[in-house]
Structures are given as C-alpha cells and as structure tokens.
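So, chain A:
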Amino acid sequence: MTPREIEALLKERFGDRIPESRLDGLCSWSLVDPAAILEVARFVHDDEKLKMDHLELLGGVDYKDRIEVVYVVNSLTYHHRYTLKCRLPRDNPRIRTVESVWKVANWHEREAYDMFGIIFEGHSDLRRILCPDDWEGYPLRKDYTFPGKYHDMPV
Partner candidate 1 sequence: MTRYLKDLWYGWTTTWHSMWITIRHLFRPNKGYTIQYPTVKAPLPERARMRLFNRIEDCIGCGQCARACPTDCIDIQTEKRGKDEPPVFASDGTPIKLRTFVFDIDMTLCCYCALCTFPCPTHCLVMTKEYEYAVYDKRDHIYHFAVDKPRYASPAEKEQPAAKA
Partner candidate 2 sequence: MESIRDLLELIPYTTALPVWVQAILPPAVSAVILFLFVAVLAMFAIWLERKVAAHMQDRLGPMYVGGWHGWAQSIADTIKLLLKEDIVPAAADKALFKAAPAIVFIPSFAAFVVLPFGISSIVADLNIGVLYLFAVASLTVVGILMAGWASNNKYSLFGGMRSAAQIVSYEIPAALSVMPVIIIVGSLSMQQIVRAQTGGIQNWFVFRNPFTFLAFFLYFICSLAEVNRTPFDIPEAESELVAGYHTEYSGMRFAFFFLAEYSNMFLVAGIATTLFLGGWSQVLPAQWVPKQLIPGPILFFLKALSLVFVQIWLRWTLPRLRVDQLMYLCWKVMLPLALVLVLGAGLLAVW
Partner candidate 3 sequence: MGVLEGKFEDNVLVTSLDWVFNWARSSSPWPLSFGLACCAIEMMATGASRFDLDRFGAGAYRATPRQADIMIVAGTVTLKMGIRIRRLYEQMADPKYVISMGSCSNNGGPYWKYGYHVLKGVDEVIPVDVYVPGCPPRPESLLEGLIQLKDKIRRQTIARKSEA
C-alpha cells in the first residue's frame, strides 16, 4: 500500500483522532492523538490490509515546546512502511505503552524514558536502560546540562 492509502485508511477509521498528516517521499507521517495510540497501534498491527507487524523505530524528539514520540512501523508481509507521531507536553510527557502490540517496544520505550523522560503508562519494567540507574536528568532533551561529576569521576 502506498502511504496515501494507509493515511486514508487511518483517517477513515479514526477520523479526527488523526489530526494531521504529511505525505512525502521521505517520511510520510500521521499525527495521532496520544490518548488513542494504543488503539491505533493495535489497528495497524492487526488489520488485514496493513499488517504492520514490525516496529522499526520508537523514539522521542524534543522540539523545545513539545516532545514528539515517533513510531516507524513496517510490514514484513506487504513491505510498506508508515510513521505515526504523538505530540506530548514537555513538562509531563505521558503516553500509553504499545508493549502489548509489539514486544520490542519494551526496550525502545525504556530508552525513550531514559533519554527524554517520557513516561509510558502500563509499561512492565520502566527503568533506565543506557544510563546508570542513579543518573540524573534526561540527556537528549535540548536543555540538558552536563553533570559535573558522577561517582567522583569527572564528566
């Protein structure tokens, strides 16, 4: 399926919970209402015409006024790819986990939590993954300041 058809299918199914879409050759994406992400994820995973069983990438982007969570999904059956995005407030980013849809989301969400502080509600094991457990701050946020010392090792 082309991105246009996927977008049409999503629009038809979820209506105004897909507020914005951009279709170009580089990376076609649709904005998804954060509250509906689990539903949309399940839909794109299960739908016979989409069958996007492969979560390629899940990551955050800090846009200074908001944080976006990006889901790149891919179908191993039909070889099409699409991007879903959710916009979250910067001060308390919370979103439902999609761990139950794609198991790989477990670690991806932990990484997003580690780097951006996005809280994935319902996640089974939301801990830091790359940084040590006692690390402070969320390193990939744009306003992150480097800590001076960690366990008496200078940074």
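Throughout what follows, a contact is a pair of C-beta atoms (placed from the backbone, for glycine too) under 8 Å apart; a residue touches a chain by one contact, two chains touch by 3 or more; residues count from 1.
Selection rule, in plain terms: all candidates are chains of the complex that A comes from, given by their letters.
Since the structure is predicted, the reported quantities are computational estimates derived from the model, not experimental observations.
Comparing candidates 1, 2 or 3 against chain A, the one that touches it in this complex is 3. Those residues of chain A lying in contact with candidate 3 across their complex are 130-132, 139, 144, 146-147, 150-151, 153-155.
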